[in-house]
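My structure is below; once you've seen it, I'll send some questions.
Only one protein chain is missing; all other protein chains are in place.
So, subunit A:
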Amino acid sequence: MDAIHHSSEPSATLSPTHNMLPVLADRKRVNGPLGGTSAPIYSKYLAKDPKELPERPTRSRPNNVLRKMFLKTGVTPSASGSAYLELAAPINSKSVAPGLASLSPSGLKLTCTVHGPRPLPRTAQFSPHIILTTHVKYAPFATRKRRGYLKDSNERDLGVHLEAALRGVIIGDRWPKSGVEVIITILEGEEDQWWGDDISRGNTSATGWGMMSVLSGCITVASAAIADAGIDCVDVVAGGVAAVVKEAGIPNLVLDPVPSEHKDIIAACIVAYLPSRDEITDLWVKGEIGHQNQAEDRPQTSTYEELTDNAVQAALGAHRVLISALKETADVKLGRT
């Protein structure tokens, strides 16, 4: 498995307009109270006694079962191609009644549009292949903390990874002098950790675990939208995530981890995988497993290879949904219902 890049274009995500002054942008929006507002703080956050705290959600699925996925293409008729992806929110068996919106577990909801291929502007330099531009943006209400309208570094990071994952899939030589834009709006993002850990109670390590699932979803949904737009690809690419989590001191491999369900995530890996070529177009590992020489005394410790292989398995699961969603659309198109 090696990464093949068809295009040598630099990431177009970092276009110069990003660096516009926030002041300038804010003047064009309604900004609300001058003094600024603060997010509501729930009294449960501040409970001193751990018994008063609501219980941490736990994973109810077996380790190798992915969350339910909903995928549909053609949600934005005005775009060349579009798709919508939704991952089911984890069901918390322990909570009796659904809490208020802001404390309930969230799923993942992404919408993606593809515009193009269309001719590059006259001023652009000649390009022998298609120029791919990706944008990933969180909606202001996508996460527990309200997001701004300006892109932050996480969003740019996601855009770069997505671009890398898709660049190796599109047969770029078929569209010289043209460009295609992939735009993803995250209507609801994965949480980085359980909200109870937000106030530095737990000794959870790094943040940003939620980004892994988000990126995996972005890859799958973008792949569906590109297929919907009728852009030639070597295969449909799917994203998958696997993680090593510590449960009662024992490291364990899980597919499609939900960060809020695991207190200690040691490492996570996301791949963009092409099943028919057995090729990975994007690979990103976060966290540290430790070196292999520890494996003798602690046989459960997974290696990076195992982690990647499991992420590929997760990607295969997503691929299956992707194919069936595309088939469904094709059937409707051909009138076979």
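Simple rule for what comes next: contacts are C-beta pairs under 8 Å (C-beta built on N, C-alpha and C of every residue); 3 or more make two chains touch, one makes a residue touch a chain; residues count from 1.
Note that contacts and distances are computed from a predicted model.
Undergrad: Among "Proteasome regulatory particle subunit", "Signal peptidase complex subunit 2", "Ribosomal RNA-processing protein 43" or "Exocyst complex component 8", go ahead and choose the protein name stored in UniProt for the chain not displayed.
TA: Going by its UniProt entry, the chain not pictured is "Ribosomal RNA-processing protein 43".
Undergrad: Could you tell me which of A:P57, A:P105 or A:G210 touches the chain that is not displayed?
TA: A:P105
Undergrad: Residue-wise, where is subunit A in contact with the chain that is not depicted?
TA: 15, 17-18, 20, 24-25, 28-44, 46, 62-79, 82, 84, 86, 88-89, 97-107, 109, 111-115, 118, 135, 137, 139-144, 146, 149, 151, 181, 183, 185, 187-188, 240, 253, 255-256, 310, 313-314, 316-318, 320-321, 324, 329, 332-333
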